[in-house]
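Only one protein chain is missing; all other protein chains are in place.
Letters are used for the chains, namely A, B and C, taken in the order the chains are written, and counting of residues starts over at 1 for each.
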Amino acid sequence: MIKIIIVMNSQASEAEVKKVIDKLHEMGHEVHISRGEKRIILGVIGEVENLVSLPFYAFKGVEEIIPILKPYKLTSREFKDFDTVIKVKGVTIGGKEVVVMAGPCAVEEEKQILDIAHYIKALGVKVLRGGAFKPRSSPYSFQGLGEDGLKLLAEAGEEADLAVVTEVMSVNQIELVAKYADILQVGARNMQNFVLLKELGKLKKPVLLKRGMSATLEELLLAAEYILSQGNYEVILCERGIRTFENYTRNTLDLSAVPALKELSHLPVVVDPSHGTGRWKLVSPMAKAAIAAGADGLLIEVHPEPQNSFSDGAQTLRLETFAQLMKEMKPLIQAVGREFEMATPNELERVEH
Amino acid sequence: MIKIIIVMNSQASEAEVKKVIDKLHEMGHEVHISRGEKRIILGVIGEVENLVSLPFYAFKGVEEIIPILKPYKLTSREFKDFDTVIKVKGVTIGGKEVVVMAGPCAVEEEKQILDIAHYIKALGVKVLRGGAFKPRSSPYSFQGLGEDGLKLLAEAGEEADLAVVTEVMSVNQIELVAKYADILQVGARNMQNFVLLKELGKLKKPVLLKRGMSATLEELLLAAEYILSQGNYEVILCERGIRTFENYTRNTLDLSAVPALKELSHLPVVVDPSHGTGRWKLVSPMAKAAIAAGADGLLIEVHPEPQNSFSDGAQTLRLETFAQLMKEMKPLIQAVGREFEMATPNELERVEH
Amino acid sequence: MIKIIIVMNSQASEAEVKKVIDKLHEMGHEVHISRGEKRIILGVIGEVENLVSLPFYAFKGVEEIIPILKPYKLTSREFKDFDTVIKVKGVTIGGKEVVVMAGPCAVEEEKQILDIAHYIKALGVKVLRGGAFKPRSSPYSFQGLGEDGLKLLAEAGEEADLAVVTEVMSVNQIELVAKYADILQVGARNMQNFVLLKELGKLKKPVLLKRGMSATLEELLLAAEYILSQGNYEVILCERGIRTFENYTRNTLDLSAVPALKELSHLPVVVDPSHGTGRWKLVSPMAKAAIAAGADGLLIEVHPEPQNSFSDGAQTLRLETFAQLMKEMKPLIQAVGREFEMATPNELERVEH
Partner (left out) sequence: MIKIIIVMNSQASEAEVKKVIDKLHEMGHEVHISRGEKRIILGVIGEVENLVSLPFYAFKGVEEIIPILKPYKLTSREFKDFDTVIKVKGVTIGGKEVVVMAGPCAVEEEKQILDIAHYIKALGVKVLRGGAFKPRSSPYSFQGLGEDGLKLLAEAGEEADLAVVTEVMSVNQIELVAKYADILQVGARNMQNFVLLKELGKLKKPVLLKRGMSATLEELLLAAEYILSQGNYEVILCERGIRTFENYTRNTLDLSAVPALKELSHLPVVVDPSHGTGRWKLVSPMAKAAIAAGADGLLIEVHPEPQNSFSDGAQTLRLETFAQLMKEMKPLIQAVGREFEMATPNELERVEH
């Protein structure tokens, strides 16, 4: 299975584009369309020989025909050499701004999630995270509040004007989760749950795809490809640590994945230093390091009282520590040429007290 | 969440057992029942304090009350100190006999699967394996024949008098796969697909659970616990190699997992040297090593023409090589005090030619 | 073997300190002395019972007696809670300044090393690195110039006013290497060459100790302890990537090791993003990330023509790319509250052309 992309120039008319697509369909090929500001890209699944032998250069508007050698196709920079920018509920992911997603490991009760939402909103956070369906190693651990949790999360997002991201664990939960969430998260343990990935590929909502504990970068990109190949191009890749022999940290956060993924793919890349380290003291330095490495965003677990949190307490930042991190990150973000907005000091003071 | 087991002696009457169970239900506890030849074991989920304070020793037939300290409960030897023996379609897994499961990576077409089935049956194989739904890293790789594959597999099993094992990848495939398969396999990538595990726990068919690529033994046993905790006690654990830095082999087959799992758990343990090594030349020596390490069975990929197989050709044995292995294994199996039956030399010759 | 530290207050006179030490020696204990600005710390090897039972608090100047629970003692923050600052040839390592060490993988010839030395000096580099004895996986690969390489390196350092760091591979090379080098490097493969570590512990020169490919943080600190326990307290820890299943990068650079080591130990921590990634395109982002994570310095491979370098070409920066990195790092270093000095733009321009 080799893949070809046909690049059409920006002056190509809709009719010209349609002609090419019709020809491809007529030949029996599947076509993926990606419209950038400067050009339109058609991704074609099919044998290179058949495609190259046809006179596509003769079609008006066709600029270039390129075979994609990487095993992942739509996901690769070869397919699309400009960055994918995802817009969801007023938040822009993958652009110049660094997007911080924060919240508790699990949604626990109404006041908890609301308080957190208001607090972090003022610090510049744009997306509220919180688990309603929790994948836990043991069947006897807290498994999340389910739909009740989803409702509380969505309400808190609404109230504090934050987009909302939460995990979906199985195909039979997609509809329910999509009803409440703005971004659907696939957890590390499900990165190669291919049936789930394919179904999410049919959705019209962004997917945050976490790297599996023992997944190579190529496997992560192929997992993303499962989603893109079904027509959903809005995938956010997330580095959250890999499993190694080192046991001081819960996982080994592989920050080199950030520049590597940005080079191999056009998709936005965010980092989860909470799961990536498993120790709250390491979260802040690694959040900063992620930004310096070029991450488009962060996913951070916060809680008013980590010691009483239902899960993941050891890696969760207290709100005050998180506020400190946000303030320290601002100059760093500017030093690497990115943007980040917080409330004014006055507003900040009001919220924090 | 702590767990208690109540051991009842073999002379306890049904009525006596029922009394204890009713009391536990009345107190609001979930109860798991496991009947051995010599005693009956009740697994109770609940706080140790509450349970121990109650005068269960006063109930007739109660022999012992033991708290289980391991995070996995029903899966542990603490819960049940005699081996689980699974009987399915005349095959006994976990007993004295070494059970060999063999077949192609994927079901490809009718003649292929039938020929293989007859050939391996004569060599002493008891279970036919073959993928109909294939989890593949790339969305562009062959994904299996789906229901058509299931049908061909079931027919071949029927014809050659072999039980049949095949993979189920998602909750929405369970019903379909269970219609055709005698044993349902959970692949390494789905070992922590907890929604899938829970649903399989409600099934009345044995589950072959493969260890995840980066799963510890404890995590594997906790994954099994998800199935057992729903009432399905027929789980076969499968070591199939873990992911390490070594790249000569596809995975690193961790044979120490065999005696370790046998010590920690009462469940049968089989080994897959095909995925465990990724190289056909290593399959035979590692199959033998698995038996010497105490495995209850083997899962081996075979194909008449590995070079033309749709997937996994590099790790697949030709039928002749497999026959050679079966013959060499026989004395080895006897040397470790286990049993294995093959056709008579005459019959063998007939099949092989 | 448990260890005790005796903290003496800053007003304690030399005579008072001597009295305590004499008493400890009299009791048969080994004593390690560490003088900070505010207090003097005595590390005592011996049984806690014996030491605690003695009336050391009765000695004048004794402020506190603390048992060290960590397996590493002199290396731990429990032993010494202020940062170790190492001064060598006018360079300060472990202070406010970020120290960059750069140079070719191997010293190749006079002009090469001299040109590099002058070029990097202007960019703010303080230490020149370069291998004379090269540990190579294959006996048929270039093994370094030996003493000739050491001489060229020392001359280049002298000429460009840079301190010099180079690897020592064996006890029988120590004397020779120490004659030319300001800092002696222990490579990853020798991190647990305990005989070498002990001998380096008797030296009066700083040692740069690289983390072994599969060494935990605890093992790295215990390796450092081998050096400190012999009396040489000037050890620089170096994170250079660990071996994992990921093969896109040569190693997985574990940046969480930086804040973790800084918390567990008082020793300076530097990062080698060249070996840590094995790909030159990832060196710059990971160098920046290391700084943001709190590293005290960097170790970077540079070469005028990486494609013609005798070894490690793929991970080596061209001089222009390195200059670009240094310029980009400056604002980042300031954003995290550290210092870094480069030549004036005028001088820079002169050197670069």
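Criterion: a contact is a pair of C-beta atoms (placed from the backbone, for glycine too) under 8 Å apart; a residue touches a chain by one contact, two chains touch by 3 or more.
Just so you know, these numbers come straight off a predicted model, no measurement behind them.
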Selected from B:67, B:90, B:231 or B:259 as touching the chain missing from the view: B:259
Selected residue (touches chain absent from view) among C:19, C:60, C:151 or C:189: C:189
Where the unshown chain meets chain B, residue by residue: 214, 216-218, 242, 244-249, 252-256, 258-260, 263, 276-277, 279, 281-282, 285-286, 288-294, 331-332, 334-336
Those residues of chain A which, in the complete complex, touch the missing chain: 243-245, 247
Residues from chain C at the interface with the omitted partner, ascending: 1, 3, 45, 71-73, 135-141, 169-173, 189-190, 192-196, 198, 212-214, 218-219, 222, 225-226, 229, 243
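As a convention for this text, only the chains that are shown with their structure count from here on.
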Busiest interface, counted in C-beta pairs: A-C
Per-chain CA centroid nearest to the all-protein CA mean: A
Where chain A and chain C are represented by their mean Cα positions, the distance between them in whole Å: 37
Euclidean distance of C-alpha centroids - chain B vs chain C, Å: 51
Junction residues of chain C - those touching two or more other chains: 244-245, 247
